[in-house]
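Only one protein chain is missing; all other protein chains are in place.
Every chain is named by a letter (A and B) in the order it is written, and numbering of its residues begins at 1.
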Amino acid sequence: MSSVDARLAELNIVLPEPVAPVANYAPFVVTGNLVFISGQVSIGPNGLVTGKVGAALTIEQGIEAAQACGVNLIAQLKAACAGDLGRVRRVVKLGGFVNCNPDFVDQPKVVNGASDLMVAVFGDAGRHARAAVGAPALPLDAAVEVDGVFEIA
Amino acid sequence: MSSVDARLAELNIVLPEPVAPVANYAPFVVTGNLVFISGQVSIGPNGLVTGKVGAALTIEQGIEAAQACGVNLIAQLKAACAGDLGRVRRVVKLGGFVNCNPDFVDQPKVVNGASDLMVAVFGDAGRHARAAVGAPALPLDAAVEVDGVFEIA
Partner (left out) sequence: MSSVDARLAELNIVLPEPVAPVANYAPFVVTGNLVFISGQVSIGPNGLVTGKVGAALTIEQGIEAAQACGVNLIAQLKAACAGDLGRVRRVVKLGGFVNCNPDFVDQPKVVNGASDLMVAVFGDAGRHARAAVGAPALPLDAAVEVDGVFEIA
């Protein structure tokens, strides 16, 4: 078990089985030392978190939704590393899309749910470049979608 | 003629002349083994497909629009490979933006128009990471815009 797995256990985070896409795309692609991971939506232990943040959902609920995206990214990343999260060298970039109305301006607070998770799990290697933007609508009305680029050994 | 060109011919896909941007950006940039291709809008044989998917356009029309984006990506990719699509090693990542209203939730179905095309043309090498999100508006009212990252030899 890598120290990253130990840290996940300390944080009481149980990685889900990484979800296989139902269409003609892949959950991740490895090219050189980089892993590109498909946009992960806010599926948590209780299913998909849906609705517009700042309207149907509070910011706090949005943060939890973004954290769920982050957990799903790490589950895919573990698969990309053939189960060994100790191979992760750096979280390079997260792209966070927040389902919201035109008057919502707190996308950064929401996406922090994913960003804080990466640092909690990977330490300094979890600090990443990111973009956080609003989206008028997301797949299946997901509250948040986050994709990512990672560097692995 | 590469086997990829043969496959395009089997699919009755005629690549358009890759469109040169009218502004200070490039259709693609090659860095190392990666090709970053600019967002391609849904220009098909009959011109630009415009309007919001799920409103002015049906999902089926949206899928065709996404396929047109995919054809345009492959046209640019061929130029990036100096005409030899046999050099393509992997479709790494597609970013799909669907012009839609706030109540539209079928972005994945729409972007499958581009994803399915990649697998039809490149086989297993066409399976890619992707994100599919909604956009409130796209350039020139395009129905879909898709950008991409590819690995070439």
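Points worth noting:
Assume a residue touches a chain if its C-beta (ideal position, glycine included) is under 8 Å from a C-beta of that chain, and two chains touch if they have at least 3 such contacts.
Note that the coordinates shown come from a computational prediction; the quantities given were computed from them, not determined experimentally.
Looking at A:Q40, A:Q61, A:Q76 or A:Q107, the residue that reaches the missing chain in the full complex is A:Q107. On the side of subunit A, touch with the chain left out of the figure occurs at residues 32-34, 90-94, 100-108, 112, 115-116, 118-119, 126-136, 149, 151. Within the entire complex, the positions of subunit B that touch the omitted partner chain are 23-29, 31-32, 36-39, 52, 95, 97, 101-102, 135-141, 145, 147.
The criterion applied here is as follows: only the chains that are shown with their structure count from here on.
Superposing the C-alpha atoms of subunit A onto those of subunit B requires a rotation of 120 degrees, given to the nearest 5.
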